[in-house]
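Here the complex is missing one protein chain, while the rest keep their positions.
What follows is chain A.
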Amino acid sequence: MAMPADVPSADARYFGKLAEGIFEIPRCRTCSRHHFFPRVCCPHCGSQDLEWVAPAGAGVVYSSTIVRRPGGDYTVCLVDLQEGPRLMSRVVDIPVDEVRIGMAVRARIDQTTEGPLLVFIPEGARS
């Protein structure tokens, strides 16, 4: 009996695309809602009829903290995407104490030594 072809996990699909510089999230064809983190079933309605779509990249900072570590301070934020889902990320390219709740931000993919990382920059800033 032939083995079924490998289907990448939602995690592998997401991070594989991110490594190619592409940010995509799942959207449900049944209820039309997006979700994050990526799953094989829609957390809003339970449907497995999902598609990957590219969000606009626009978001708003929902909450933010500055993590104070010996190696240097950095932000950890919750960002609400225009499409609805919330995700954890980091606002970069501005001083950590200038990140504000309610700030409009735009997604950017940074390739780091630890892998691709989705970060956000202030809306209007040059990437």
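Methods note: a contact is a pair of C-beta atoms (placed from the backbone, for glycine too) under 8 Å apart; a residue touches a chain by one contact, two chains touch by 3 or more; residues count from 1.
The rule we apply is simple: contacts and distances are computed from a predicted model.
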| item | value |
| --- | --- |
| Chain not present in the shown complex, as UniProt names it (candidates "N,N'-diacetylchitobiose transport system permease protein", "Thiolase", "Kinase inhibitor" or "YCII-related domain-containing protein") | "Thiolase" |
| Touching residue (missing chain; options A:V40, A:I101 or A:A125) | A:I101 |
| Contact set of chain A toward the excluded chain (per top definition) | 11, 15, 36-37, 62-69, 74, 76-78, 86-90, 101-102, 114-115, 117 |
